[in-house]
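Complex shown without one protein chain; remaining protein chains in place.
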Amino acid sequence: MAKMKAAVFVEPGRIVLDEKPIPEVGALDALVRITTTTICGTDVHILKGEYPVAPGLTVGHEPVGIIEKLGSAVTGYHEGQRVIAGAISPSGHSNACLAGFHSQDGPDARHGWKSIGGWKLGNTIDGCQAEYVLVPDAMANLAPVPDGLTDEQVLMCPDIMSTGFGGAERGGVRIGDTVAVFAQGPIGLCAAAGAKLAGATLVIGVDRLPARLQTAKALGIDAVVDAGTVDPVDEILRLTDGRGVDVAIEALGSQATFEACLRVLRPGGTLSSLGVYSADINVPLDAFAAGLGDLSIVTTLCPGGKERMRRLINVLAAGRVDLRPMVTHRYKLDDIEAAYELFAHQRDGVLKVAITP
Amino acid sequence: MAKMKAAVFVEPGRIVLDEKPIPEVGALDALVRITTTTICGTDVHILKGEYPVAPGLTVGHEPVGIIEKLGSAVTGYHEGQRVIAGAISPSGHSNACLAGFHSQDGPDARHGWKSIGGWKLGNTIDGCQAEYVLVPDAMANLAPVPDGLTDEQVLMCPDIMSTGFGGAERGGVRIGDTVAVFAQGPIGLCAAAGAKLAGATLVIGVDRLPARLQTAKALGIDAVVDAGTVDPVDEILRLTDGRGVDVAIEALGSQATFEACLRVLRPGGTLSSLGVYSADINVPLDAFAAGLGDLSIVTTLCPGGKERMRRLINVLAAGRVDLRPMVTHRYKLDDIEAAYELFAHQRDGVLKVAITP
Amino acid sequence: MAKMKAAVFVEPGRIVLDEKPIPEVGALDALVRITTTTICGTDVHILKGEYPVAPGLTVGHEPVGIIEKLGSAVTGYHEGQRVIAGAISPSGHSNACLAGFHSQDGPDARHGWKSIGGWKLGNTIDGCQAEYVLVPDAMANLAPVPDGLTDEQVLMCPDIMSTGFGGAERGGVRIGDTVAVFAQGPIGLCAAAGAKLAGATLVIGVDRLPARLQTAKALGIDAVVDAGTVDPVDEILRLTDGRGVDVAIEALGSQATFEACLRVLRPGGTLSSLGVYSADINVPLDAFAAGLGDLSIVTTLCPGGKERMRRLINVLAAGRVDLRPMVTHRYKLDDIEAAYELFAHQRDGVLKVAITP
Partner (left out) sequence: MAKMKAAVFVEPGRIVLDEKPIPEVGALDALVRITTTTICGTDVHILKGEYPVAPGLTVGHEPVGIIEKLGSAVTGYHEGQRVIAGAISPSGHSNACLAGFHSQDGPDARHGWKSIGGWKLGNTIDGCQAEYVLVPDAMANLAPVPDGLTDEQVLMCPDIMSTGFGGAERGGVRIGDTVAVFAQGPIGLCAAAGAKLAGATLVIGVDRLPARLQTAKALGIDAVVDAGTVDPVDEILRLTDGRGVDVAIEALGSQATFEACLRVLRPGGTLSSLGVYSADINVPLDAFAAGLGDLSIVTTLCPGGKERMRRLINVLAAGRVDLRPMVTHRYKLDDIEAAYELFAHQRDGVLKVAITP
């Protein structure tokens, strides 16, 4: 049985490069040879043991590659085709999918983590920080990549672009809106780009890291607020003449940012939450307007599936956004442990790391 | 200057029947002679000092009556016409109204209570537990009552029917949904009726008071859960084969019910909150699916305005629901202090009290 | 190779009972032994040659039956299980499905009939007026039937109940709406039932056949208009005090009904079209308000897939509607030619015919 290299979770604190068999291809699967992948903040949660996965699991959920082999029941693709797949890989045929909740695919019952059945790669099945990955339900998930786009150009589609744009979309951002985005890491930057793309006329990015605020400006965000030097709630109310924002996007997963989002909303506004939280949230009575503010709070797990990828690729192909500046570092798969070391500690202004086997 | 009787807030713990001048009619106002009104749970918050209003304010926001006098700029009505007005009285012409947030009428700036600018009667201006009430922006707020409906039939339109139905509507209840409603007081009963009317095929009412669960059954709710004898989360998951509900409606304003609503939601489900909270809410990490459950939380302040009232009256006129069983007690305005005494202590199985001057 | 009986389209004017091989089961298919099926108006279009299908095709798209055999890649079901499948059988994994247009599954290109790629059974592949039917993409399409419901109770789910309810849903019917439904055949009756279930407070059914208007009344429609004796537009405007309806549902597919729908709409109203048209439609300038009426026209092809079926079954199981009165006649599969004879000529007050192999 042929072997491949893969980044494997061993125990909290240890993800190591190991050898594993190249997986067998089931009827609905596709085996994809990875050409580029990356590390996500969630992978760091896995590394630290904050998000539990099975020891021995291959990590990674952002694949760009070439179809190596198709399952016997898979039609509509050919081997050698260049593709991406979303971080979330819906089957398309579950009740959740057919009801439109593709990220919540899987068993209908829900408790705690089981709710996110649509996230499989690098979570419940082997992921793509490896030479090969098995993409389940290939017909629902593989999206061809046009020749004109490089691997690095589409590398953000599987997760952070889909998640970030999803935050703007679920927030209902529309022409003329004012939007605040709390945290300007990769997800927040994509959320801000998505909000602008959807017609927001004032997009305000908030962070404490000057480098990230600078990147935000470079990506065309209208205004930035340094939460390390001013109170962001006060500053946003000032920037909006006391009116508050139509949509506030939470892109960190912390109490402070969640609460600040609520406090900057106009009456009837929407808090669109993208963060992965690691503790209970306190909702202050006044920030919640005692339940009388006609407020909405929506959460979004990264939309996946090939149609989603197709649309995001369209956005890139049309040049509407350019996310290449987000790839700040490049590593070989052989050096992925070093890449984790850099990324987990947010060293050297890292935003995203391209990994090539 | 002619005088009238009115229930006036004096200080925390004291609402008394007093005499006040019959108000002057401004250009956009209508003076309505009250024929029937009622006491709301929010009025009890005012009585207890939990919701602050100015001493001397006439309380009450659920008016049924006869137009006594129209402002000079008011057209489309005639004196002697029988009307209701919503608890919330939007102007129609504010930016909030024109943007569709009629309950959030008023100054654009928002902090704390100021957000609910649309609630004027018995809050920022004199209310209708009186012989007369001045309805502001009359052209946006007065809805004629058809002869075929009694005062008591339409008495629930201004607040609890509008609020309760609003909970089902904002929750997006649709044909085939499963809906849980936590608390079966007047608002919760109306929310359950609204959910059923909107097509829910399994509506589950939760309360601790056997009398309320009995009323819920009488109003046609599909299943009731006595939270005093079973764990409502377990029971609702059992009733839904572990699937959870599409929409959970919070109709009390407490930590326990808010949290239970989250816990019974299916992935992608919606918590529709109607309660008036009096303390911070804790959102447990697991109930919130760490932000990854594609959940929505929406809050609704009672929709008002004459078009809303027209539609609710239609529902009653068509016999789709009959809320008369909710009027459990009747008092003269002269005895309103006794009515408060009964209602504030929830004595004698009281649901709603009809007050007639 | 084992044989089975099947109703086969031979040429315009001839659908005959014939023998065909029991089909081979592909990896994603399920072979279902039919226990009950029915004839649809569209089948009559096929019979008459108005809707072209390939000679030799087995007709029928409304299956109730027992799983006989599952494809090798199908999981989540067992042989012997009682199921239905929708008339439209989406794969779940096409771009159209992933975008939420499950009825428009199939190749992305669209011209003329090719647009309705989701309708496969009895259209592009063999249908279910036979002893067995092969259901494609079984995991997306098979919905278990609870023991408490008979075949005839769920027989309307696959097509007319899904289509009719779809008309109300796509029309956006909500609590307090007034809805007119033009034509009270099986689809129109279901549309009217759906509109009422979604909260409409005045549902007006229009037809020329007194028997159908009587059935409409029996099903609880609020008002009926006999288009053979009065002008339905005038009458509906009279019934709505000149206001017009919020939603008008077209359930026939003719110029007269389409145009009348437009004429009874209030400004900003929605025409929800369910009919299968056989000629161009003329949109009169005044009925269209010259393009200035904020009107919407939406068309709906029967929603399919197992989640849709699950929800419709819920509605029946909850007793919210009872469509059994629609089954007016019963035939053995052996006598299906006689059933077509009756149904095509609308003899004997026929609404729907149950066919049992």
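Every chain is named by a letter (A, B and C) in the order it is written, and numbering of its residues begins at 1.
Here, a contact is a pair of C-beta atoms (placed from the backbone, for glycine too) under 8 Å apart; a residue touches a chain by one contact, two chains touch by 3 or more.
Just so it is clear, the model here is predicted, and its values are computed rather than measured.
Visitor: Determine which of the presented chains are touched by the chain that is not presented, and list them.
Guide: A, B, C
Visitor: Looking at the whole complex, which of C:G13, C:G148, C:G242 or C:G319 touches the chain that is not displayed?
Guide: Once the missing chain is taken into account, the touching residue is C:G242.
Visitor: Which one, C:V53, C:I66 or C:A99, makes contact with the chain that was left out?
Guide: C:A99
Visitor: Spell out the interface residues on chain A facing the chain that's missing from view.
Guide: Residues in contact with the chain left out: 165, 168-169, 174-176, 178, 194, 197-199, 201-202, 222, 311-312, 314-315, 317-318, 320.
Visitor: Provide the residue numbers of chain B that touch the chain removed from this figure.
Guide: Looking at chain B, the ones touching the missing chain are residues 26-28, 72-73, 90-93, 95, 97-100, 102, 137, 139-140, 305-308, 310.
Visitor: For review purposes, identify every residue of chain C that touches the missing chain, sorted by number.
Guide: Touch set of chain C with respect to the missing chain: 96, 99-101, 103-104, 108-113, 115-117, 119, 241-244, 253, 265-268, 273-286, 288-301.
Following the convention adopted for this analysis, only the chains that are shown with their structure count from here on.
Visitor: Just give me the whole-number Å value for how far the CA centre of chain B lies from that of chain C.
Guide: Centre-to-centre distance between chain B and chain C: 40 Å.
Visitor: I need the residues of chain A touching at least two other chains; which ones are they?
Guide: 99-100
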